[in-house]
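The complex is shown incomplete by one protein chain, all other protein chains being positioned as in the whole.
Residue numbering begins at 1 within each chain, and the chains themselves are lettered A and B in the order written.
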Amino acid sequence: MSTVLIIEQVLNGLQFGVMLFLMAAGLTLIFGVMGLINLAHGSFYMIGAFVAAAVAAATGSFLLALIAALIAAAAAGAIVEMVVIRRLYATDHLDQVLATFALILVFSEGTRWIFGSFPLFLDIPGYLSGPVTLPGGIQYPLYRLTLIGAGLAVGLGLWALIERTRVGIQIRAGENDREMIAALGVDISKLYTLVFALGAALAGLSGALVGAIQSVQVGMGEPVLILAFVVIVIGGIGSIKGAFVGALLVGLTDTLGGIFLPQLFKLFMEQSAATNAGSAVASMSIYILMSIVLIWKPTGLFGARP
Amino acid sequence: MKKILATTAALAMAASAGMAEVKVGLITTLSGGGAGLGIDVRDGFMLAINQSGRTDVEVVIEDDQRKPDIAVQLSDKMIQSEKVDVLTGIIWSNLAMAVVPAAVNQDVIYLSPNAGPSALAGKGCHKNYYNVAWQNDNLHEAAGAYANSAGYKNSFILAPNYPAGKDALTGYKRFFEGELAGELYTKLGQTDYAAELAQIRASGADSVFFFLPGGMGISFLKQYADSGIDLPVVGPAFSFDQGILQAVGGAALGVVNTSQWNKDIDNPTNAAFVESFQAEYGRLPSLYASQGFDTANLLLSALETASPDDGDAFRAALSAANFNSTRGDFSFGPNNHPVQTIYAREVIKEGDVFTNKIIGVALENHSDAYAAECKM
Partner (left out) sequence: MIQERYLNALVLFGLIAVPLYAMATEELFTITLATRAVILALAAVGLNLALGLGGLVSFGHATFFGIGGYTMGVLAYHAQTYTALDLGLFTIEGTKSMPIIWLVAIILSSLVAVVIGMLSLRTSGVYFIMITLAFGQMFFFFTISWAAYGGEDGLSIYVRNGFPGLNTLVPIQFYGICFVILCAVLFLNARLAKSPFGLALNAARQTPMRTQTVGLDPTRLKLVAFVISGAITGLAGALFADLNRFVSPTMFSWQFSGEIMLFIILGGVGRLFGPVIGAVIFVTLEHFLGEITDFWHIYLGVILVIIVLFARGGIVGLLSGRGGGHD
């Protein structure tokens, strides 16, 4: 296996990881601030992709589509927070799991009701399509590079928001002591709606970005949701840094495992049996990674609270 | 001669008087992610039933949600409560495997409008099981045959890591005479193929064969087009179907895929089908719709000569396959699976709509590899 191929695969793993981070960041933020397990987070990813596809089809502009996806997902998030979620903060995780599980049903079938049963079309804009040549002669799709860049930029922005702004201070304070910041006169319910909408917007953005190279279809959010949960659990729930590290770990493990495990098995097995066994283990690899991390560090890599 | 005619007429009268009610159970996927296929099969099927004008055929439709256990329960319901004579409709092989063996053993006729797992074509074949679509390997075998005729010598092949995926690669390899530059099993439901594309690029292949049904295929094709790899791609019709082609868009243009049906197959039945389907539902029919339509017409043709109550006569009428298929010539092999011509199609753009055009025959009067194992 050539170095070029390995570098290309590492880039693929990074790109996958960065996209997972956009999903996971919102999830972990919502959990960190409000203590809420939100299974419906994948629905915002789907909403982002569908709205982007619809707007791109109507206007022909990818940028407009992205903006619309952001707004739509944020709006959906805010509405859901105000109607359902805010009644769940005081309850235990079980009720949250049930209610947000029910929301998945509503969103998925609602989307199918509005957009029909067939996948939608969403394409990469012309100016971002096709491969570019990287140093070392690696041919790599420009769009995927853009995804890595966009993901990192959003991550940086999120970091700046939380560390450098007034809202960020309130968010951090909310993670630590919600009674206290309420006593200090911060409108806590407004803050919660804002955080929830922000998380939903990140998921929607990631859905729209990824939708351009994948299939925009009902149910697309669920596999990503499970992966995002794996990410935040590995990283430590509530930690943005943890989500970032976890996302890259999961992205790299999943991508590289799929390639190298079958090769590894070929060292001591017959060709087609190795392909089979290797693929089987590769599909389990991130879950194995997650259980190892949790057995080693029961609150994830950067998790503080038990 | 006159006498024979009279007898036939008497028989026909007796038959129509005796079969006031034929009950058909249609279990298919109508909700959730895979609903598009089920809806097409249902619409195609009902179109034929409605066109026949027969009021004595009652169709009970149920949604299996693509869950095997739900499908099994629905088939229990159809058989125990509704007492259907004929079952049909299932899209997915794993659901068919759950439902069909038990149903046909309870003396219900099953007509498959889509799935054709190898287990039901060979040793597991059954006199009550008819496949009106294809054996699962068929379109992949045709893809292998097409690759030979196109002069490909070194293919990179990939499919998801599940039984139908393995059948697909086996089918392709059964007919493809060249070398394999690589063989990959991807994760079921995988949406990102960057890693696989890198391997394809590095493999030195001269062609790519893939079987990735549904959303997987859409994702793969979009990413393939964007990767800058310009090897020719071959695949079975499932990823180039009318329903999903619009979602793939330009990325699919020019790709050759194999199918037993296309809307431009030149026969009156097909022309009428395409036109009436569009008039009725406002969209172009898909492969699945054509299969549903053919399934219903096969059933209707058998009902013309026999009643399901008379098992042997009804099976003989089904085996005769005396109906006008949208795909032209159609007959059953010894294992009740189709013997049919499989075409190579190319994806083109007609106005604003992406669709397929037949460019040649991949396999003529093709049966399947398991027929010999079937002892009926």
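Going forward, contacts are C-beta pairs under 8 Å (C-beta built on N, C-alpha and C of every residue); 3 or more make two chains touch, one makes a residue touch a chain.
On a predicted model such as this, the values are computed, not experimentally measured, just so you know.
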Residue among B:K77, B:R283 or B:K349 touching the omitted chain: B:K77
Per the touch definition above, residue among B:G44, B:G89, B:P117 or B:G171 touching the missing chain: B:P117
Option touching the unshown chain, where A:I6, A:L128, A:A182 or A:L294 are the choices: A:L294
Selected from A:L63, A:A102, A:V132 or A:L161 as touching the chain missing from the view: A:A102
Chain B residues touching the omitted chain (full complex): 30-32, 62-63, 67-69, 72-73, 76-77, 80-81, 93-94, 97-98, 101-102, 105, 117, 119, 161-164, 166, 185, 187-188
Touch list for chain A against the chain that is not drawn: 31, 37, 39, 84, 87-88, 91-95, 97-99, 101-106, 108-110, 112-113, 226, 229-230, 233, 237, 276, 279-280, 283-284, 287-288, 290-291, 294-295, 298-300, 303, 306
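Quick note on the criterion: only the chains that are shown with their structure count from here on.
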Between chain B and chain A, distance of the C-alpha-averaged centres to the nearest whole Å: 36
List of chain A residues in touch with chain B within their complex: 1-2, 4-5, 8-9, 12-13, 15-16, 108-109, 112, 117-121, 123-124, 129-131, 139, 141, 143-144, 210, 212-220, 223, 255-256, 258-259, 272, 275-276, 279-280, 282-283
Touch list for chain B against partner chain A, complex: 31-33, 35-36, 39, 161, 183-189, 191-192, 194-196, 198-199, 201-202, 214-219, 222-223, 226-228, 243-244, 246-251
